[in-house]
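As you look at this complex, bear in mind that one protein chain is not there, while each of the others sits in place.
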Amino acid sequence: MGPQTADVLIVGAGVIGASIAFHLTRLGIKPLLVEKSDPAAGSSGACDGLVFLQSKKPGLHLKLALESRKRFDSLVDQLGSRIEFKNPGGLCLIESESELAAMQLFVAEQRTSGLDVELIDGDEARRREPCLSRKVIAATFSALDSQVNPYALTFAFLRAAESAGARILTGVEVKGIEVASSKATGIFTENRRIGASVVVNAAGALAAEVGRLAGLEIPVTPRRGQILVTAAVPPLLRHCLISAQYVAAKFKPELAAAGGMGFSLEQADSGNILIGSTREFVGFDRRTTFDGIRTIASRIAPVIPALKNVPVIRTFGGLRPYTPDGLPILGKVAGLEGFIMAAGHEGDGIALSAITGELIADLIATGRTQFPLDAFRLERFLEGAA
Amino acid sequence: MDDRKVDVAIVGGGLAGAAAADVLDRHGASVLVLDDNLHPGGQYLRGGRRSGGSLSDRVRRRGLSLIERLPSSSVAIASRAEVLGIEAGFALLVADGNGDLSTVKCERILLATGARERFIPFKGWTLPGVMATGAVQILVKQSGILPERETLVAGAGLFLPTVARDIQKSGGRVPAVLNETSFFQQVPPPGLLVRQFAKFAQGGAMLARLRLAGTAVYSSTRVLEARGDEGLREVVAARVDPKGNVITGTETVYRTGSLAAGFGFTANVELAQLAGCGLAFNSRLGGWVVKVNEELETSVDGVHAAGEITAIGGAAKSLTEGRLAGYGILRRMGLMKPHERREEISALKKLRQRQMAFARYFNSQYTFPQEYLAGWIRGLPGGVPVCRCEEVNLGDIRRAVAEGFDTPAAVKKATRCGMGICQGSTCKTILLDALAAITGKTPAQIPMPSARVPVKPVYLGTLAGGGPWNR
Partner (left out) sequence: MTELRIKTHRRGKQVALSVNGIPVKAYSGETVFAVLLAEGIRALRRPVKNHSETARGGFCGMGVCQECRVTIDGMPDRRACMTEVREGMEVVTDGR
């Protein structure tokens, strides 16, 4: 027959929903996850596994990411080695004097927010990462930057949650959200109603759709990122890598127009190298395009020439849940009791999954969180418009 | 290869592609044939005239003359050209043999991508020295080289005696041909036997010649294991009963360094999938095939299909369908009026129906009842490799299903089966068969994993536009 009610009902079994479920079970709560397709069928199964601190905006975003990164160390113990968590450190690659100037400012801000970052010259970068070409004139290094297997992480969260009593319905779509007297009291599927005291919107790129079912306007828009996957090759990359280009562009907007696209790379445990990525608003189209994959390839080939001889065997597109200010939407929703937001992580979902799970679980179980969630509330988008 | 614009892009330069190109060219369409092989002609015409094959084979003669006519026609042929993907409009992304990338724009597409071999795995099948039956045929016909002086031939289907005969005619020895199918399964339906008697007589004659040349031919016999250290040294086979159970005590050991193993064919439908064409599963047509109407149009406007991808059915059918598809395309493009060539087209359609009847028999020779195949796979040890590239074995698949991953996409993500450099081309059908055996679902109920660009591996340098070995 299936469950009729749940204390906590989580919409979406991607990495965010799975992490919340895991953390809830550790507080003695047994949630029900309702997943439209399969676990990690959305963005959590179509992304790279970078847990990158250097790409986060200094201030609240970076602080949140640092907290999350800290928790990964104990997560490895709790969830096991199959999440393939690795900490090789990360390099942010600088390719022009303009970028370098911007990055020097950026580094100062990162340090203020508590991230230890080292600025090194091109030769030192090549000494540490021999596959880099002379196009790299400098780089910044953070020892904390890491990578994980996002699909395995999602499943590990779910496995652990299920063995502690959480339940998951897959292939079940939420078609409606029951609201009575400004309180969310359950959801409707194709066939029935499931009552709940708390409903969590962890639907990632589909968070807006779920929000509409509850009468809410949630500004989460899918932003496609295309990724190339190479054949498995012997170890080539010693670090996780990103380009300074789009980070630097925040400080010098002219770089956004002038530069090419930003890139990110990791070599997975399996030996495959993942290379991203485009940033496109194309609705929910997850296909890769000739244009996109050619652009990624031609962007990275001059920087890591050894990649030219490596076969690309697969490409895929993932939809980042984008929000207008780049911060996720977390916490209670004013005017709708019992409805909790946990979506809008825009490309940082994997990295922020650990802290998000903990914060939301704490909020639900105790009403309190380790630090305030005000900056992440849904209402901030309405206030700005006033 | 430079970027190009043509009326019709034909993917595949085998018999179907060549037949269509001929028709299209004679009616004034501009055609580009993109063939991934070293030379056009597909599998049937490997080696062209060099391999000294029989010219009494009418299909072979016709095929050769089509291919040989092409250079003096207006048809452009790109060899060693791999189509990586198709975008609406249409645009094809092509990687050529020099590592260069180009785009082909066209009004209509004919997919004639042929078939590849399909396998049921056995212990030790990844040893050097174990090859697909097609591999041995290609070695012999294209390069004129035998893999070893002696090759054992095993598996299922009508291709086995053909390859054995090719080896013998080339001066090699075939100690035995071991066929899983029972004698009864091999007997054709009486109606078909009568209507296509010449074909079956030819087949019978071939078996007789095989035996005369010293090859033992066995039915109801299964390869259990290929053994060796750095390479194949011996093969263990045994008889199976009508239910497919191995009959203990019938194990025979063949000392050999070369095994040609084949279990039929599967259509190369990946590009069609990528283009959005509807597929259908039909074991009498060879498994997953592209759905086409009588004019050989797919479900996508502008995309046509011909040859093995509409149904595994052999060379003659490919020639027929190539012509039909060519006429269908001309009609759609307005280069031929609706009433033109009506009789020829009608005759071709009738011929196609007859060829489809033989195709259904052909495919029945390597298709087994669900329970038979399930029992066969259940009897395989867990250590038998399923995905050669990622080294995923049958035990890994069984464990994944037990944990709740029961679709190809889910098993793929959980085990990495199909995520290797061959992009699932070898293991896809094995995974489908294994899932059917383990879950009890019919193959038609198991969704084909989707296809993505690139449908063939491509060097990153090629994608980047430089060509990795540009001089």
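Think of it as A and B in the order they're written, each chain with its own count starting at 1.
We take it that a contact is a pair of C-beta atoms (placed from the backbone, for glycine too) under 8 Å apart; a residue touches a chain by one contact, two chains touch by 3 or more.
These numbers were taken from a predicted model, which means no experiment stands behind them.
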item	value
Which displayed chains the hidden chain touches across the whole complex	A, B
Of B:284, B:388 or B:441, the one touching the omitted chain in the full complex	B:388
Candidate in contact with the missing chain, chosen from A:117, A:177, A:232 or A:304	A:232
Given B:196, B:310 or B:425, the one touching the chain that is not displayed	B:425
Omitted-chain contact residue, chosen from B:84, B:136, B:217 or B:417	B:136
Residue in contact with the excluded chain [from B:7, B:87, B:148 or B:295]	B:148
Those residues of chain B which, in the complete complex, touch the missing chain	36-38, 43, 47, 49-52, 80, 116-117, 126-132, 134-140, 142-149, 170-171, 228-231, 385, 388-391, 420-422, 425-426, 457, 459, 468-469
Residues in chain A touching the chain absent from view	231-234, 271, 309-311
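Criterion: only the chains that are shown with their structure count from here on.
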item	value
Mean-CA-position distance for chain B and chain A (Å)	42
Chain B-facing residues of chain A, complex	38, 40, 45, 151, 155, 228, 230-232, 270, 272, 275, 287-290, 293-294, 297-298, 300-301, 307-316
Chain A-facing residues of chain B, complex	85, 87, 91, 93, 101, 103, 390, 409-410, 413-414, 416, 419-421, 423, 452-454, 457-461, 463-466, 468
